[in-house]
Structure formats: structure tokens, C-alpha cells
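Of the protein chains in this complex, all but one are displayed in their positions.
For reference, chains read A, B, C, D and E in written order, and residue numbers begin at 1 within each chain.
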Amino acid sequence: MTRITVLNPNTSAELTDTIVAAAQRVSGPGVTVTGAHPAVGVPSVESHAEETVAALGVLEQVVEHQARTDAFVVACFGDTGVQAAREVATCPVVGMTEAALQTACLVAHRFTVVTLPARTIAHSDRVVQALGLGHRCTVVAVDVPVADLVGGSTHLLDAFAAAAREQMTTAGAEAVVLGCAGLADLVTPLSRDLGVPVVDGVAAAVGIAAGLVAMGLNTSRANTFGAMPGPDYVVRPR
Amino acid sequence: MTRITVLNPNTSAELTDTIVAAAQRVSGPGVTVTGAHPAVGVPSVESHAEETVAALGVLEQVVEHQARTDAFVVACFGDTGVQAAREVATCPVVGMTEAALQTACLVAHRFTVVTLPARTIAHSDRVVQALGLGHRCTVVAVDVPVADLVGGSTHLLDAFAAAAREQMTTAGAEAVVLGCAGLADLVTPLSRDLGVPVVDGVAAAVGIAAGLVAMGLNTSRANTFGAMPGPDYVVRPR
Amino acid sequence: MTRITVLNPNTSAELTDTIVAAAQRVSGPGVTVTGAHPAVGVPSVESHAEETVAALGVLEQVVEHQARTDAFVVACFGDTGVQAAREVATCPVVGMTEAALQTACLVAHRFTVVTLPARTIAHSDRVVQALGLGHRCTVVAVDVPVADLVGGSTHLLDAFAAAAREQMTTAGAEAVVLGCAGLADLVTPLSRDLGVPVVDGVAAAVGIAAGLVAMGLNTSRANTFGAMPGPDYVVRPR
Amino acid sequence: MTRITVLNPNTSAELTDTIVAAAQRVSGPGVTVTGAHPAVGVPSVESHAEETVAALGVLEQVVEHQARTDAFVVACFGDTGVQAAREVATCPVVGMTEAALQTACLVAHRFTVVTLPARTIAHSDRVVQALGLGHRCTVVAVDVPVADLVGGSTHLLDAFAAAAREQMTTAGAEAVVLGCAGLADLVTPLSRDLGVPVVDGVAAAVGIAAGLVAMGLNTSRANTFGAMPGPDYVVRPR
Amino acid sequence: MTRITVLNPNTSAELTDTIVAAAQRVSGPGVTVTGAHPAVGVPSVESHAEETVAALGVLEQVVEHQARTDAFVVACFGDTGVQAAREVATCPVVGMTEAALQTACLVAHRFTVVTLPARTIAHSDRVVQALGLGHRCTVVAVDVPVADLVGGSTHLLDAFAAAAREQMTTAGAEAVVLGCAGLADLVTPLSRDLGVPVVDGVAAAVGIAAGLVAMGLNTSRANTFGAMPGPDYVVRPR
Partner (left out) sequence: MTRITVLNPNTSAELTDTIVAAAQRVSGPGVTVTGAHPAVGVPSVESHAEETVAALGVLEQVVEHQARTDAFVVACFGDTGVQAAREVATCPVVGMTEAALQTACLVAHRFTVVTLPARTIAHSDRVVQALGLGHRCTVVAVDVPVADLVGGSTHLLDAFAAAAREQMTTAGAEAVVLGCAGLADLVTPLSRDLGVPVVDGVAAAVGIAAGLVAMGLNTSRANTFGAMPGPDYVVRPR
């Protein structure tokens, strides 16, 4: 049995539960998915400043859970803390953003990332550029408060559909990446509305992480991600 | 149970068996892997000209097997026929090259593809460029006749190790992609020799394809890969 | 006398005649242009799947005609089979797409490719990327059935003019590449309408191929395009 | 009088003093340079994991010092925390890496970054890519323990000179960027040895930051770097 | 005292005065800014042909003034003659375009250059590409005659504001680069109108040039910009 731990870098237990439930629905028979999030940190990651808190939370969770998992998935669009986690974790680590972008490449020539809020477009751009996919995807944002995400309202669906449809028309997008964790409930209705594949990065990352485990592949220790102990520091309230 | 069909674009039944056996060893419990290859075609794909024959063979096999599979993996470095197969297949199609390159990105900052023969470096370059990974990987070739591949001799291992080690030293490679199908037996000894991850693209592709099936994702029909019937033509001896 | 053979990868004799007639009108005094097309294959190349059939047809024609020609031009937007033809042909091979893009670079800072149908934008993107011209050109499609191409109707001219004009306004295009063979009749009226150069790739390729012959240049045999015999296989009805 | 605060993201007061002293020597008459470092954190930043600790330390220092400064310089190669600092600081923030790379562009066509340890090449690559300078510079590492940096020994000079000279020969480097803070003492002897400009990023950043202040330019609040309060969290020992 | 000479490549003394006055207002206390322009040449640089005249004028001025300056700033958008000036000048040379683009990178994730007339977009593209910033900025033009620039009319402000605002909306621009010398008077009102940083390249270049002088950095003589005497030729009326 392959054990995947999905790390939610923010402190919302509700979001962790939503993410894990969705990931379980699409994981294969030999895979168990559990979730974790930091006890201390930010309730939502919507800025570079919040990413610095969240990244340390990811490392804290890696240290805490790695004895009982075979791979980690980091469930925050922008892949906050993924590279640091690769150094600390003794097992593979997959970011939901890199997994989503790679998956979209396999089902579409061009695609779009629909993220939120607009200020985090730069966070997505960072992963797009690290993977070299600027020639195949656009990144746009919907103008929806993050607080509205819970529940997956019709309002939310309409906003994503409108943004995606515009990219289909103007940029030739043939698939859509959901640029936020916890939106798996949008996959089916949005895909039906648009008639194109819609990718949830957490689901994609869980499958890819299970594949790495099955192949016995782990992070290279040759250079960039040479093993590091977890940091001696954690985040605490000011 | 998820059924993955691995398509070997050349006509070597022995190679098909080797590939499938290796893929089965790393596939998850809910996945069955079967193989197929064209009855008519080239015994090995080592040129653009042979790719044109092989690509049509891939399509022929897609038509023949798609009623009994959930996804296809195309097992030829260079991803011959993968884009055409996406149009014809009613299910997802994953190329071993794109799968290998994407997998290497998850375990290393920079990596190298070791392929053969040298004239097919351009075939790898094509996929590297389609995925935008030129800033993260090099492509080199070993000077070993394709006929020597069978058996995975020490000679072969030495050649791959030497080529990879040079890229580790001169280009900062932290992982190695095997640039040919049927070399899965090299993964363990080469990885042990070099101390870095070694990626077999077929194994990687099988896991990724199973993930696409689990998520219910299929090729986008919006534009580039709109559904096409299988061609009315097959390859026949001149 | 330099003999150029224009290979139409589809089976339309009418299209071959149209292409050759247009090419003859712009070829220099020392150049003769003849045409050829496969006896068996697809009537039009509008998908990756059709490209696999067409590519083998190109090779078949190379083998059949190369004793009586000094260079080949492949007359299908997307340059189907050009790289394979370079291996098999004993003389130089020029694709109409690469020729058109290179020519546009010499008369404009930025330009646009207007192709059809929309699903083949990816085919043009492939050549744009191989030549590294993504920073200088856009690729758009007109929504005209390929069947309407014959005759060069006003309807067709209007569609190309509208698409081109939009790229002139929004993307700074200063020249237009016709993204399909057989449209040479559009060059004069479209250029007059738009006031910018309009490039027919077949005409461009014929001139360039004649130049290669004059210089005594042939495909490099050093590596990628090392000489290969024509494949032992041809396409036949299923 | 323009006040620049140089933030050393690690906890070494000795390094802070070294950096500030060097920066003062090259700053203009109207500029005062002071330094700061976190009270709690890592003694050296040599991994992504250590960067997560250091980044939060940068933010803590921004909050503490911004009432008394006109601009911040972040003095860690890799520009750890710079983007987050742009959100939190009410004044401009310049990273030593971006400043060094931009400066090298003004005195050389191609150049090289010599950093250490080798595992942080990826950190430099990140800034090189964000600025789009991959076509003009290489990044290499010297094999010197960070602990050896103090004092600027001959050993250190030799290592940097050897690495730089190799890039001058093999990659056409015409200038050298010192890929680490606190190495300003190497500038003069290394430049004399090599006969090419040697850039210390902290010195470069101080001048550039003073220029931003003089022009009244501050970080754009339009989108990516919209103002954020300092995080409610700090790093504390585990 | 650091002496910066701003070279206006056209023959307009009025423009030189405007540029110098603006640069003086933002230069630090230890910096004196003087201006110069060729006695013979074009009154405005709006084409590649005019650039060839202007570039020789830049070199003439370098030779004439370099005994009495510590660095040159070339004040023409497109950085006409900057590379040649680097060879001839014994001190550093900074172009206003490279300075403006580098500065914008420090205050915004994405930005736009608003230049004029439209035919010089290619001149800006040239510098954008040399610096590798195509992924972070767009270049657009306003349709205002260069003759209207004098005086900084409301008409001009409106045109720049409209063009910039469109790029903020459609391309995510977070800062604006003024794509012409002599527009410093637009910085304050335009920045107030748009609510984002507005960069005048001459001001940026003066600060950066002063920084190079303070650091003792000069153009590398290793290869590309090896020292050259001023040309033995000057421009004269036909």
C-alpha cells in the first residue's frame, strides 16, 4: 500500500479535509491519502509574505509525517516550499502546480491556468517558467474573494467558466488548470460547461507521486537537493 | 482495474515483451499492462524515415486495441506518433519521452537524456523543446549499436554510466533519463553506479497514464486533437 | 537547368497542378518546376493522423523522383515528412513552411501566419518553434472549410484579409504568410488589400531550393540526417 | 541623506559588519548604509530549507527597520525573501543578485556567476531566469566550504580565479559576479588577476537602491506586490 | 564629485537642456550632470537610418567629452550607439533603455514600455531581447507626432495614460517605462493618474552610472568591448 500525505500549507482543517476527500476519490486501489496542515501559520496563502510562513509550515509537517508516508504532495498553487521539502524529506515530494501543468501538457497543445487572487499570477508564472511552459499556457485570475471558495458556489463556477472561455477564444486554450487547491468540485461541472479537460493539481500530484513510489524514484541527492535536516526553527506568533 | 496498453512502434515481439514485463513490475495493484506492436513495419526506429513507418503502425495498433484499453503508452523514444494517436484514440495517450522528462523534473533540478544512436538526438530535442525543458536538460548519445541493447550487457551499462557521469560533471546533471525503450534493466545498476535517479520512460508513462484514467481525464477535443477516425491506410511492404 | 520537384503530400492532382503553375510563374529562367503527389493517401492533410499517411507518401515520391530532380520542395503547411525526406533524398529538401517563415523574416520585423483549419495551428507552431521564431510571429486560423479553397473565391480572400488585418492591429504584424499550399492566387489581391507583403511558401521554397543547388549544398550527413534508404513500406488502403 | 539598510538574512553579526563596511566604501556622499540581521535563524543560507527560515527573518527585519530607512538591500545570493519583502516594506527593496546581474550586463556581453556551495547553483539559476539572462551568463560553483569565506584567504582567491578563468575561456565570460555576500574584499585582487570587471552584488544594490530613492520610485502596488502587513509570525527554535 | 555626461544623439539643444535639467533634479548630492549633443546630425532619431547618423554622433561626443567625465549616459530610446561607445569611451557607458528596463524589473513583476512613433517598437524590442525581458514586458506605441513632445501637453499625458492603462488591463503591466528621452515631466502626473511607478530612463541611467563609478567598474576589455580609438570619421552634410 502506497501512502501519500497531502500537505496543506495553510492552517485550515476544513480545506485539508476537502482536498483529501477529493484526492481519495481519484487515487488508485493501492494508494491511501491522508492530509496534514501546520498548527500555526496563515489561514490562506495569497502573497509572497504568506508563502514564507507557509513554507516553514510545510517543512514542519514533512518532519512530523515522513516516518509514516511514502511521498508528499504539497497542496498550494505556486508550489510553496516544494524545493525545500525535497531537501528535508526522505521521500519524493510533488507540487500540485508542477503536476497540474505537466498533466495539462498531456491532454492539450495549449492551456490556461485560472487562479486567484490576481496578485498570485506571479506565483504561477514562477512554476510555469521553471518548467519552461510559457509557450503553451497563459495564466489569468478570477476576481473572486478566496473566502467565497468554500462550497463551490455557482458564482464561482461562472467566474471560472468565463475566464477559461475567454482564453479558449483568444489564446487557443484547449484545457484548464484550476489554480488553487480545494476546487476539485469544480472539475466535473466546469469540464461539462466548457467541453474541455479541467485539471485539479492535487489529484494529478497524488497519481504522479504514487508513480514515483512505484518506480522507487526519490529526489536526487547529487547536488541541488542534497539531504538536509529539517530546520531547527518553526513559526510562532509574533 | 485500469488497463494500459503499451504500444511498441517497431515490430520486435521480443522488445515488446521486455518492455511490458518491466512496466508490470512497477505498475500499481489496480493496473494491468499489456503490449502490442505492428505486424508490419520496421524492426527498430532509428531515423525520421523509420518514424514515418512506425507512426502509422502506432495508429493501426490504436484502432485495433482501443476497445479493450483505458489508456495507451507509446514506447519509443521521440514519442513517434503520439500526437496522431491522441486524435485517433478515444482514450488518453502518453509518450514515454514526455513522461520521462516530466518525471526527471520532479526529482532533479537539471538532468541528462542518454540516448542512441547519435542521429536520434534530434528526436529527443524535439520533445525537449515541445515541453520547454531546454534550460534543464542536455541530450547526449552513447556509441552502441542498437543490436547490442538486447540483454543489457555490462558493455551497455558502462557506456551509459560514462556518458551520464560526464554530464553530471560538466552540465550539473542530477538525474538520468534512459533515451530508449527496453532498457529498464539498466535502471537499478546504473542508479547504483551513479548515485542519482535513473528514469525509464515507459515505467513513468504507465503510472502517469493510470493517473489520467483515475482522474477521468482524456485528450482535449477542442482544437488540436479533435477526434479523427483511424486512417484508411496502413503500411505494407513496397 | 536546375530541376525542382514540388511534392504535394496529398492525392489531389488538381492541387498539384495549381501549386506547380504558381511556382513556375515565379521561378527563375534556369529553373524547371515539376510536381508530384502520392497515388495513394489522403486527399487533404488536416490532422496529425493524416500527416502520418502523407509523410510516407512524401518518402515514396522522393524515391520515385529523385533520379530526375536536383531538389525537392514539400508543399504542405507544417512541413510534413521534410525531415524524413532529408534522410532519404540524395538531394536537398526544403519545406514550404520553413521557407515561408524565413522569407517573412527578411521583409518584416513581425508577421503572422494565417492557416486553416484551426486544428492545424499546432502544426505551424511546430515549425515556428523549430526555427525559433516565436518572438516574431503569431499563428491564427480562418474558419473556412478546406473544400472552399479551390478557386480562390472572394469569400476566401475576405477571410484571410480580416484575420491578417486583426494581427496587423493587435500584434504588429507587418507581413502575412499564407498557411496552406495552393493559395498563390491570393498573394496579389491580399497584398494589395492589406498593403503589406504576402508570402506563398511554395514560391519561397522553390527559390531557396534553387539557391541550394546553385551553391552545391546538400543535407548534412554528419549525424541527424545521415543517409537512409527509402523505407521498404508504403501506404495501402486498410 | 538617503538611508539604505542592508539586510543580512543569516544571523552572523560578523558577516553583517563585513558587508556594511564594504558597502559604505562604495556608496555616494549622500548615502548612509546600516546593516541588520535576524536575532534568530540560520548562521548561513546554503539550501532551500535554510532559505525558508531566512526569508521570514528578512520580513522580521523589514518590519523592525522600515521606519528608519529609505530602501532595503537584501544581502544573500539567491535574493531570498526579496519578493515578500517588496510586499511588506513601505520602501523599495533590491536584491543583491538581481543588482549584480543587471550591473554585469552593463559592462560585459557575457559573464559568469561564481557561487558556492554547488547546491546553490539552482538558487542563482532562479534569479537568472527571472531576469531572462540565461543567454548571457553561466553559473558555476567553487568547492570551498562556506566557513572558509571569512578572511578572504589566498586559497579563496585562487578558487574564484580558477573558476572564472575557465568560464572566460570556455564560455566567453567577460566579467565575473561574486555569488555570495561578504566577498567584497575579493573584488580588487580578483579583478586585477583576471583583468575583467568583478561585481559585488551588495555594492551594486546599494547604488541602485539609492537611485530608486532619488527618483521617488517605489514597488508597484498594482497587483503582484500589493501592500501586505508584516506576517504575524516569526521563526523560533523548535 | 562624480561627473556624468548625458549624450543626446540628436541635434536638439532644447531637448538636451530638458533632459539634463530633469536628470539633475534626481541625481544625488555627489553627482554633477552635464549634457552634450552632436553639432551635425539628425534633429530626431525615429528610424534605423537616423540611428546610423546618431550613433556616429554619439562616438564623436564621447571622444570630445571623455577627458572631463566619469561616465556617459546615452539618452535615446533604443540605446543607439551604446555598444560602440563602450569600445571608445575610457569610462562606463549606460543606455537609457537598458537602465529603464532594469529599473522597472525592481519595482514590478510585469511592465510596459510606451514608446513613439510606432516604427520604433522594433528598436525597443532589440533592447528587450538583449536583456532577455520578453517574458516580463510589452512594448506599445502612442500615435503622437514627435513634434508634439515639447511642452508635455495634456494631450501627450492622455495618450500615454490610455496606452499604459490598456496594458495594465490586458497584459498585467504593473509599471510603465517612458519610451523616449525628454519626457521626465510626465513621470509625476502619469504616475498619479495610473497609480503605478513610471520610469524615466535617463534618470535611471544617471543613478546607475554613478553607481558604476562609485564601484570603480568599467566596461570589460576582455573581448567584445576591447578598447578602440574613436573612429577617424564623422558625419557631414551630403
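The rule is short, and it goes like this: contacts are C-beta pairs under 8 Å (C-beta built on N, C-alpha and C of every residue); 3 or more make two chains touch, one makes a residue touch a chain.
The model shown is predicted, which means the values in this text are computed figures rather than measured ones.
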| item | value |
| --- | --- |
| Partner chains on view for the chain not depicted | B, C, D, E |
| Touching residue (missing chain; options C:6, C:96 or C:204) | C:204 |
| Touching residue (missing chain; options C:26, C:40, C:63 or C:118) | C:26 |
| Contact with the hidden chain (one of C:12, C:44 or C:219) | C:219 |
| Contact set of subunit D toward the excluded chain (per top definition) | 109, 135, 172 |
| Residue ranges of subunit E at the interface with the undisplayed chain | 40-42, 47-53, 55-56, 59, 81, 83-84, 86-88, 118-119, 121-122, 126, 129-130, 223-226, 228, 230-238 |
| Touching residues on subunit C - with respect to the absent chain | 2, 26-31, 92, 94, 98, 102-103, 105-111, 131-136, 168, 172-175, 195-197, 199-200, 203-204, 206-208, 210-212, 214-225 |
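The rule is short, and it goes like this: only the chains that are shown with their structure count from here on.
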| item | value |
| --- | --- |
| Distance-maximising chain from subunit E - centres being C-alpha averages | B |
| Whole-Å gap separating subunit B and subunit C, where each centre is the average of the chain's CA atoms | 30 |
| Geometric centre distance via CA averages, subunit B-subunit A, whole Å | 27 |
| Interchain centroid distance [CA atoms averaged], subunit B/subunit E, Å | 51 |
| Contacts with two or more other chains, residues of subunit C listed in rising order | 118, 121-122, 129 |
| Pairwise chain contacts, counting only pairs that touch as defined | A-B, A-C, A-D, A-E, B-C, B-D, C-E, D-E |
